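With one protein chain removed, the remaining protein chains of the complex are shown where they sit.
Chains here go by letter, A and B, matching the order in which they are written, and residues are numbered from 1 within each.
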Amino acid sequence: MARIDLQHLRHSYLTNPVRDEDYALKEVHYTWDDGGAYALLGPSGCGKTTLLNIISGLLRSSEGKILFDGKDVTELQPEGRNIAQVFQFPVVYDTMSVHDNLAFPLRNRGVAADEVERRVSETLDMLDLKKWADKKAKGLTADVKQKISLGRGMVRSDVNAILFDEPLTVIDPHLKWQLRSQLKLLHKQFGHTMVYVTHDQTEALTFADKVVVMFEGEIVQIGTPEELFERPSHTFVGYFIGSPGMNVLPVDIKGITAKIGETRFDLSGVPNLKPGVRTDLGIRPEFITLGEKGIPVSIQKVEDIGHQKIVRAAIEGMDIAVVIDEDASIPADPHVVFDPRRVNIYANDWRVEMEG
Amino acid sequence: MGKTQNNKAWFFVLPVLLIVLLNAVVPLMTVVNYSVQETFGNNLFFFEGVKWFREVLSSERFQDSLLRQFAFTGIILLIEIPLGVVIALSMPKSGIWASVCLVLMSLPLLIPWNVVGAMWNIFALPDIGLLGYGLNALGFDYNFTRQAFSAWFTVILMDVWHWTSLVVLLAYAGLRSIDDSYYQAARIDGASRWAVFRYIQLPNLKHVLTLAFLLRFIDSFMVYTEPFVLTGGGPGNTTTFLSIDLVKTALGEFNLGSAGAMSLIYFLMTLLVCWVFYTFTMKGEES
Partner (left out) sequence: MLELRNVSKRVGEEMHIRDVSLKFESGTINVLLGPTLSGKTSLMRLMAGLDRPTAGEVWVDGKNVTGVAVQKRNVAMVYQQFINYPTLTVYENIASPLRLSGVSKTEIDAAVKKAAKLMKIEEFLDRTPLALSGGQQQRTALARAVVKSAGLVLLDEPLANLDYKLREELREELPKIFAESGTVFVYATTEPEEALLLGGNAATLNEGRVTQFAKTVDVFRHPVDIITAQTFSNPPMNIIEVKKTNNAFHLNDGAQIAVPKGHWSLPDATYTIGFRAHHLSTKKQTGSTETKPLDGVVNITEITGSESFVHVKYGNRNWVMIARGVHNYDPGDAIGLYIDIRYLMVFDEEGKLIRSVTEQQAA
């Protein structure tokens, strides 16, 4: 287990990168704590897999350094970094038994036979794999295979970090719930440093202590699930996290007063704005109340998704989504009220603080 | 998975069935016919039962050429399969050099068999051929038309040159189908080069190598043109393989009965080996 320092990392797949756009990964400079659970979240092509491969050593970054517990590992190959990785599609050694799959990384490193047995047996218990121990890995289901991949990492006592590359892609929804919570429990019990790459917000948010949201090669926000949900620092984070995403509406702001279309209302404070910037108001569908008072809206569609309803509505032609309870009813003359404490103001897409 | 249900498809298969009937089943039946009869010319035939089979199986000449045949097939399989895999493993994975290698590898496969034989014949001549002259210049006493060992050495070298490429191409295709994440996982698990081969590459090559083995077995077991053009079965009978012997018996000596019996024994042996090998590998697949 190790602390991971990412120092001024940049990466380009081109040989002679010049402009900023040439970099698949723009400057990353962070420290990730020992024993932390981090998720790299973003759409495809955002650079999350590039960053993961730089950490695992499969890719050498064009610039910058990477340190494990203060030791420079930038030049080391994956086998020298003592990391483990679980891939999108299960990777198991088909011809070996489950037991031998777990023993493989230890035997490769010349660990003594009785120590191998002890560690493998412990890991089989940890992951509930005992009943398959003597089976060939080939015929097993995808969820068991993913556990075997994880086991090959957990079996090593010297592992610095366990990396996950969209590990639940091929798993059915019900089993996802089981595997996800089991993984979380393992992290709580054994405290490995874990890095989890995904485009699925639910997986990222439920797994990680800190979620790293990436967009176009840049880290736009690192925060706890709560921070990302309540105070997204960029409109992209607001859109990408939450389902449906945050409503973003163009707004005019004078002091404490916000004006959307022709409707005026007061904010909880005065946003710290520089003149001449484009301003937007961000409000989550969960923090809008549908009722008889407030801003008038026209309702276009109500989607009943079982445990709640999503109301698609419009304020003066601008689309918004509102989430209401499954048994809530729609008022005849619908209006909405934004919870003022949950309103975020954005200047050129970046969140600004409010005063007072 | 299932297929579209349409019985009309059988009509399209009919011509093929007809052709197979004409060019395989009918000649085979003629051979069966010859193998159980005796003739003294004038198109007069007498039924002889299994006399020819008994005679052929107990003849030393047949046993010798059969032994030579197995020795040849065994040796070239032992060389070509591992060599093919090694070459495939060391070829570049992508880029321009991968294409160049593939083209170079396919070249020997494109040359007609009798040309291969003629080429090697000249190549190996001790007085003017590059190989023959070179070996003698290096101090080896080499003459494939006179020495049995030299003849065998040349025949095997020629077959390896001609056919290893086939194994290479099959193995290369098999290797390319392995997902990159397997190699990455193996690096992370600290696997040695040998372990990667043993636990990732070899299991994935199983199917193509079965195919390569069968193709090479059948082809080499029936090999005729190349050794015939190169050595004519000599010196003496030292490189007379089954097929060469068969042609000698049938056309040289016009001994139709024993040639017919030989052909059938030959055919059944090939079939048996293929069947045994196929069921054996497929069985391993299920468990």
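Please note the rule applied: a residue touches a chain if its C-beta (ideal position, glycine included) is under 8 Å from a C-beta of that chain, and two chains touch if they have at least 3 such contacts.
The shown structure was predicted, so the numbers you read here are calculated from the model rather than taken from an experiment.
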Considering the complete complex, of A:R3, A:R107 or A:K184, the missing chain is touched by A:K184
Residue in contact with the excluded chain [from A:P90, A:P225 or A:P334]: A:P225
Omitted-chain contact residue, chosen from A:E303, A:E316 or A:E353: A:E303
Hidden partner interface residues of subunit A, rising order: 43-45, 172-174, 177, 180-181, 184-185, 188, 199-202, 205-207, 224-230, 239-245, 284, 286, 303-307, 326
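Quick note on the criterion: only the chains that are shown with their structure count from here on.
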Could you grab the centroid distance between subunit A and subunit B? Build each centroid from C-alpha atoms only and quote it in angstrom. 57
Mind pulling up the subunit B residues that touch subunit A in the complex? 179, 181-182, 184-185, 187-192, 195, 199-200, 203
What residues of subunit A sit close enough to touch subunit B in their complex? 56, 58, 77-79, 83-85, 87-89, 91, 93-96, 104-105, 108-109, 149, 152
